[in-house]
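With one protein chain withheld, the remaining protein chains of the complex are depicted in position.
And now, subunit A:
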Amino acid sequence: MSEFINENPDILDENLLPSRKEEEGDAFQDEALNTVNLLRRKRLLKIHQTTACKVYRNVELIDRLKAQEMALDQVPDLTASETEESDEGEPEDPIDAQEIYDMIAHISDPEHPLTLGQLAVVNLPDIEVSESNDKSKISEVLVKITPTITHCSLATLIGLGIRVRLERSLPSRYRITILLKEGSHQSENQVNKQLNDKERVAAACENDQLLGVVSKMLSTCK
């Protein structure tokens, strides 16, 4: 692409994009952890920052050995062929706007070596997730994008990239709607229509060249 439409966009620093706070619960996979111990592990992490340190290993080992000691005389049934439904005890991380944001903020812009997050094409407040409690019902995701300039001819392509990324990344029970933010584009309605027309999106995805461009955009996703 020889000529950029918008040569000098405003750029946000990658480190300052909205991100999830340190995922605390992530480091703990021991099932034997009771709440007191969990609290302690969290404290240890706050002080030591990493689970790779020796003191953490020590505490983990004590807990594990104790659990093992307790269970030593129990004979587990390792071979029965039952498959119970999933473990109810596991806490659930809901899919939220931040998660959607993380999926799409790192897509590259087709004409700048920058990501959509850096260019503020996608913004956290412009993502809405309405989760249905019943997983057999439809849930919805609404993403509003803000082109860098009102006559951006690539808005459709950016929207297509986002749609492909979300369709690949979200469970099928989600309905995905991608709209241009109100008043951000000259031909808002046309683009909106194009982006949310299943037939047209499917047709676009059959175009190898177009898919190649989209793949390139997605290659920077983290």
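Operating definition for what follows: contacts are C-beta pairs under 8 Å (C-beta built on N, C-alpha and C of every residue); 3 or more make two chains touch, one makes a residue touch a chain; residues count from 1.
Rule of thumb we're sticking to: contacts and distances are computed from a predicted model.
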| item | value |
| --- | --- |
| Name of the absent chain as recorded in UniProt (options "MMS19 nucleotide excision repair protein", "AP-1 complex subunit gamma", "AP complex subunit sigma" or "Transmembrane protein 60") | "MMS19 nucleotide excision repair protein" |
| Residue, one of A:43, A:151, A:175 or A:193, that touches the chain absent here | A:43 |
| Touching the absent chain when the full complex is considered, from A:103, A:158, A:178 or A:204 | A:103 |
| Residues belonging to subunit A that touch the chain removed from view | 23, 26, 29, 31, 39-40, 43-44, 46-49, 53-55, 57-59, 61-62, 65-66, 68-73, 75-80, 82-87, 90-93, 95, 99, 102-103, 135, 168-173, 212-213, 215-216, 218-219, 221 |
